[in-house]
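One protein chain omitted, others in place.
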Amino acid sequence: MRLVLANPNTTGSMTERMASAASQVAADGVEIVPLTSPYGPPSIEGFYDEVFAVPPMIEAIRDLGGPVDGIVVGCFDDTGVHAVRAMTDAPVIGICQAALQTASVLGNGFSVVTTLDRSVPALEKIISDYGFDRHCRRVRAADVPVLELEDSNSGARNAIEGEIERALEHDRAEVVVLGCAGMVDLSVELSRAFGVPVVEGVTAAVKILEGLATMGLKTSRRRGYAPPRSKVYGGAFSGFSPE
Amino acid sequence: MRLVLANPNTTGSMTERMASAASQVAADGVEIVPLTSPYGPPSIEGFYDEVFAVPPMIEAIRDLGGPVDGIVVGCFDDTGVHAVRAMTDAPVIGICQAALQTASVLGNGFSVVTTLDRSVPALEKIISDYGFDRHCRRVRAADVPVLELEDSNSGARNAIEGEIERALEHDRAEVVVLGCAGMVDLSVELSRAFGVPVVEGVTAAVKILEGLATMGLKTSRRRGYAPPRSKVYGGAFSGFSPE
Amino acid sequence: MRLVLANPNTTGSMTERMASAASQVAADGVEIVPLTSPYGPPSIEGFYDEVFAVPPMIEAIRDLGGPVDGIVVGCFDDTGVHAVRAMTDAPVIGICQAALQTASVLGNGFSVVTTLDRSVPALEKIISDYGFDRHCRRVRAADVPVLELEDSNSGARNAIEGEIERALEHDRAEVVVLGCAGMVDLSVELSRAFGVPVVEGVTAAVKILEGLATMGLKTSRRRGYAPPRSKVYGGAFSGFSPE
Amino acid sequence: MRLVLANPNTTGSMTERMASAASQVAADGVEIVPLTSPYGPPSIEGFYDEVFAVPPMIEAIRDLGGPVDGIVVGCFDDTGVHAVRAMTDAPVIGICQAALQTASVLGNGFSVVTTLDRSVPALEKIISDYGFDRHCRRVRAADVPVLELEDSNSGARNAIEGEIERALEHDRAEVVVLGCAGMVDLSVELSRAFGVPVVEGVTAAVKILEGLATMGLKTSRRRGYAPPRSKVYGGAFSGFSPE
Amino acid sequence: MRLVLANPNTTGSMTERMASAASQVAADGVEIVPLTSPYGPPSIEGFYDEVFAVPPMIEAIRDLGGPVDGIVVGCFDDTGVHAVRAMTDAPVIGICQAALQTASVLGNGFSVVTTLDRSVPALEKIISDYGFDRHCRRVRAADVPVLELEDSNSGARNAIEGEIERALEHDRAEVVVLGCAGMVDLSVELSRAFGVPVVEGVTAAVKILEGLATMGLKTSRRRGYAPPRSKVYGGAFSGFSPE
Partner (left out) sequence: MRLVLANPNTTGSMTERMASAASQVAADGVEIVPLTSPYGPPSIEGFYDEVFAVPPMIEAIRDLGGPVDGIVVGCFDDTGVHAVRAMTDAPVIGICQAALQTASVLGNGFSVVTTLDRSVPALEKIISDYGFDRHCRRVRAADVPVLELEDSNSGARNAIEGEIERALEHDRAEVVVLGCAGMVDLSVELSRAFGVPVVEGVTAAVKILEGLATMGLKTSRRRGYAPPRSKVYGGAFSGFSPE
């Protein structure tokens, strides 16, 4: 089985940390194929960055040879996930949806701890769209830029721990969700430290896709995720034209 | 890894079919431990039956020796799932929640096809509680008693196919969910026949639990799923007293 | 008119206090028939206890001779209320639903004060299911075990008063709902003390059932509350088999 | 106990039919005080009529001497119910809220059958405000003007029966609610004819108020239903000035 | 183009301030016709006042000669807006709906700052009815009676500023909505002072109506806003009888 782990930003070190976490949970015989966006934003911090992260991610997925059994979109905004679902009948999941589904099995309510305040509204929109607005107590920002998560000396972890404490104390959360791909390697330690499940979405997404692929389930091609109608895109995007 | 597959009704043939489906998708090294309720209702068809299905299922789970890495509640009402979560920190999922989460990854809306009209309100309640009321277009009853699903000559499959057709035609569903454990072995063929994902929850639940166990995630013990307070139950239920 | 007041736990003193309150509001000619569960949990504190409270309560109701004009389920979790509705066409109501309906007539928003944190998620689920999630500002736990409410020296009342104060100050509540059967005799005094309606559900349920019985309204037998299909339950539960 | 039954329209024959139904269910010692609006619209059919129904109803209530233990607003739009609650601490309920609460105890979902299409949006708004949008399957109009309900030869009953049939067949309703005060005397016969609870709100409201009065519960005076601030209204409405 | 600005209270100085603000934003050739209710409450502070504000406003609108291209209801309760829509096919909007729609274009969430606590529940009801319950973080009361807003020495502005600060700090609001017509002239300065959009509804409503009139769009006369059925109102309200 071959699962793509697509990082829609260009920061290879983040892809590596995600791939490493993914590999630790992947079943025997599952190949994790990490993709880093070949161009575009180095981190996705709000609505604007998101826009420029999707075409490069799609290009990387499109150009990958060989069969694919599932695709993880490795950004907590689930950037471009609907478009990728329309590209292929292999199942596709973003790390936000994966984490929220996981959290909702483990407790009666959760809070999300993400990086920056400016990212919160985009998350609130997809949390609601996925059906988890009643389960999600609050989306908290630790006021940590995404790339500081790459630097273990940045104080980012302290800030995240502070928000987890507040989530447990004030939000009546039973579970905590880490709301950024860059927090991928903190979940095990933080679960231990706080004595509650601290969920991150990369590993969750890999296991969900393994499951879907094993069950032979594929994205529906009726209505919303039907293959794009054949048309010729103009200019710089002509290479993305749907056949 | 050792996953319990608890059938809360007493019909062993249904447990066997569930266990067989579960085994086909389980990863190498995963042991599926099927449990059939030792007493109680032979099928769960509505609110009344549900009540009498839970203590025997809990008894079977409690009496099972050895470590457990996850528990599937094998009834689409997710009968007793909250109580089981309070018993243990191993992750627990019902086949309804597992199927709905799976369906919501594969398409933008789904309909559920269940057995009897009288079961529909109980399902509508948990679908809403899980957050999928906006994703679920409709819960349809095929007017087939649960145990007719054990008899391959019963015409049950025809009735189910009729409802799937109506779901695709009238409900604007992109995915179909089979709303009864007794339909466990129909999903692959029906997916093929209708050209859309037809999801059933037993296999979905097994893969979700494998994922949780691999990630080391356990049920939160804060608030709602805290261990039951120690007390002495009276009479016939004294054996269930929480320590 | 003969109304059953079923306490699903085994604590007779709590039944007595409930029956006393019920009798004080019952119309002339209304007989309150108190039932205490003959076995099972002495108090219901969360999802696990709930499971073991229902069969004994149903047994007590089933074994009661004579006509019945309505049934109160005397636990704020409304434990087993759907199953009891399927048993009989006499109207049935739990004290949570009764209290919430009452509160929503008296003000524009209410908070619930219950016993323990672990009971809150179960209450949030039924509050939402009954349609009152927008009216309910918050479910507060006073951190008082249920049976301490039987002991007038326990400090329970102080803790409850503290939460009422916070509800009025912080939750913008116009009404307070007492979220445990064990608080049945506090509502009158607390209403007076705080100058707002403090609603409890036992008396509310009795008056709602009196009304339904007088109007000749019975539980619908279509779909969800249709009589259970006839089947033979196995073993210890054979006596509960629906005819 | 003295309960006011306020008909906000000027049609005395409708008040009489309501009062007759109310008296049949009222407990011994309960006096029903029927009030017909002294001026204004003879029937309330949509948003415009509603506006002119409230001041006369309030005038009639205000001018009534003696103690009052509760007030029914006898129009399914619950016309002016919030204003009346602010006038007095006696409990107040409209027949729509009373009927919906009653229906939600008797089944898992209901449809409302009202008079005219133009009244439906106003009802949908209050049904949602009361929290019953998920319980209410549909509001159906029988295309019968309100005052035709006063004429037993009008064919109105046939039209209503047709909509009840459609509600049971197409809406998956378990209970039917009659959505106009003018239908007050049809509920018993229609319940019998259709074999499901057919609820009307006048009797339901009387029994709910009896309950509240017996329990000593009054409208909250905090926030939304605080007594109106003292001020002098100008001109024709000076008599309504809050003291 | 001729737009009516109807103040449903009798305080002419408030109408003047509204008309002045309206004129400053009206396009060339747009005539603002201010109407002050000829009788009734001098300010609208809660459910009771509202009732007596609508007939005089309707009378003023009805008696106005000449063509009308749109009508603003100049009270944040949107008092009587549905009735006015049924009177005419000219488009009608209340300042609450106008302000909320405006706010939802400018940010991802807003808080409303209104006058008195007692007005909050009425606002919460219409905010939810208009679809903005998920966008509205909170309705805050500055504890300022409406007519103190007419007095520039009243300290009202300080109180409003305090609530805006709290909205930005605690509610995660990106936009602030002023929840009373009497605050009409504060929005520009407060926007500047706080560096976020502070929206008020009078000017917003004028511009929305200009747009509708220019596009030739009129209120739908199907169903809810169909012209009132012809009938004779009794007594003091006979002049309001729909033809």
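As written, the chains take the letters A, B, C, D and E, and residue 1 is the first residue of each chain.
Going forward, contacts are C-beta pairs under 8 Å (C-beta built on N, C-alpha and C of every residue); 3 or more make two chains touch, one makes a residue touch a chain.
Because the structure is predicted, anything quoted here is derived from the model rather than measured.
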item: Shown chains that the omitted chain touches within the full complex; value: A, B, D, E
item: Residue of E:Pro42, E:Pro197, E:Pro228 or E:Pro242 touching the missing chain in the full complex; value: E:Pro197
item: Omitted-chain contact residue, chosen from E:Asn7, E:Ser104 or E:Ser119; value: E:Ser104
item: Residues of subunit E in contact with the chain not shown; value: 25, 27-28, 91-93, 97, 101-102, 104-108, 130-135, 168, 172, 174-175, 187-188, 191, 195-197, 199, 203-204, 206-208, 210-212, 214-225
item: Interface with the unshown chain - residue positions in subunit B; value: 108-109, 134, 172, 174
item: Subunit D residues that touch the omitted chain in the full complex; value: 120-121, 124, 128, 133
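Note that only the chains that are shown with their structure count from here on.
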item: Both-way neighbours, i.e. chains that touch subunit B and touch subunit A; value: C
item: Given subunit B and subunit C, the chains that contact each of them; value: A, D
item: Chain whose mean Cα position lies farthest from subunit E; value: B
item: Option reproducing the contacts of A-B, where over half of them reappear, out of C-D, B-C or D-E; value: C-D
item: Same or different residue numbers at the subunit C/subunit D copy interface, by half rule; value: same
item: Subunit C-subunit E separation of Cα centroids, rounded to whole Å; value: 43
item: Centre-of-Cα separation between subunit D and subunit C, whole angstrom; value: 27
item: Approximate Å spacing (C-alpha centroids) for the pair subunit B, subunit E; value: 52
item: Junction residues of subunit A - those touching two or more other chains; value: 108, 133-134, 172, 174
item: Pairwise touch network: line, ring, star, complete, or other; value: other
item: Those chain pairs that satisfy the touch definition; value: A-B, A-C, A-E, B-C, B-D, C-D, C-E, D-E
